[in-house]
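One protein chain is absent from this view; the other protein chains keep their places.
Let's turn to chain A:
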Amino acid sequence: MTRTLSAPVTVAFDYTRSTGPVLGRFLTGLRDGVVVGGRTSEGKVVVPPLEFDPVTHEATTDFVEVAPTGTVTSWTWVPEPVKDQPFDRPFAFALVLLDGADVPILHALDVSSPDEVSTGMRVQARWAAERIGAITDLVFEPLSASGPTGVEAIGDNPVSGVIVPVSLDYLYAASPEESAFYRGLNEGRIVGQRCPTCQKVYVPPRSACPSDGTPTAEEVEVSQTGTITTFCIVNVPFLGQKITPPYVSAYVLLDGADIAILHLILGVEAAEVRMGMRVKAVWKPETEWTYSLENIDHFEPTGDPDADYETYRNHL
């Protein structure tokens, strides 16, 4: 048995960003097959253009079209590309000084071995067929005899926003204490831990008592019956919702625990759910159990009289 449980997790979000006038001008150019730089107060042509001048701090307004050809000023080999890089096979990242620019741009260079790239080599832009106004609308390749192939402008409205999808893959590990909790659930048990200092029982267990920082060690199995300490009736639909509203989410303080867990209440009209109501765990069929709190399908009323307020007033 490994010390801890772990599982792959992907965290993804599409970042939507407005471009502003300067980067918008640059990205509009890429969409239309031209590379646009900005001239600084010192007369230097910078690609991509700087939004504000490094000396005067004025907004950049002097735009200059530079050539889609240039010279490599530095490069590095990428032997093991990572997800979403311009190529999924080995390639080079390069700093390319475009003809007409005074500082180089960082981009990908399509070569199949480090022997095919050198500082000082001449390169050209290769435009994507589908261009959206993004830095990925082009890559660089060694200069061909015929030079770069030009492309037609795609739109006449300026690019004002970009969507940058970010997707990160992790192997997410649970702490040893969380691992014990999930292993317990896989066996139909709810396992917490007791703080040796304040005697509080935490479910799920944590690596240290959040009240006093003491590591928790003593494992405690708690009851599958408990008391609703507070609840809310969910009427609003949202992305990723698994249950049709209205339904009740409640904090259930399991007998023997000092921290309530959040779970679903079924088997009772939403309007009848109340603080102090006694409920019990209803498990999914054992064949469906895994290392998850979802092994407990929901909680439902036991039918017992409500708990006295005094029994849970310190757990609200």
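Convention: contacts are C-beta pairs under 8 Å (C-beta built on N, C-alpha and C of every residue); 3 or more make two chains touch, one makes a residue touch a chain; residues count from 1.
The rule is short, and it goes like this: contacts and distances are computed from a predicted model.
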Just by its UniProt name, which of "DNA 3'-5' helicase", "ABC transporter substrate-binding protein", "Cytochrome P450 family protein" or "Thiolase domain-containing protein" is the chain not shown in this complex?
"Thiolase domain-containing protein"
Based on the whole complex, identify which of A:21, A:86 or A:256 touches the chain you can't see.
A:86
Among listed residues A:36, A:50 or A:180, the absent chain is touched only by A:50
Absent-chain contact - pick from A:19, A:193, A:229 or A:295
A:19
Given A:4, A:160, A:186 or A:249, the one touching the chain that is not displayed:
A:4
Where chain A meets the left-out chain, the residues are 2-4, 6, 9, 11, 15, 17, 19, 23, 26-27, 46-48, 50, 54, 73-79, 82-86, 93-95, 103-108, 114, 119, 134-136, 162, 164, 166, 168-176, 178, 206-215
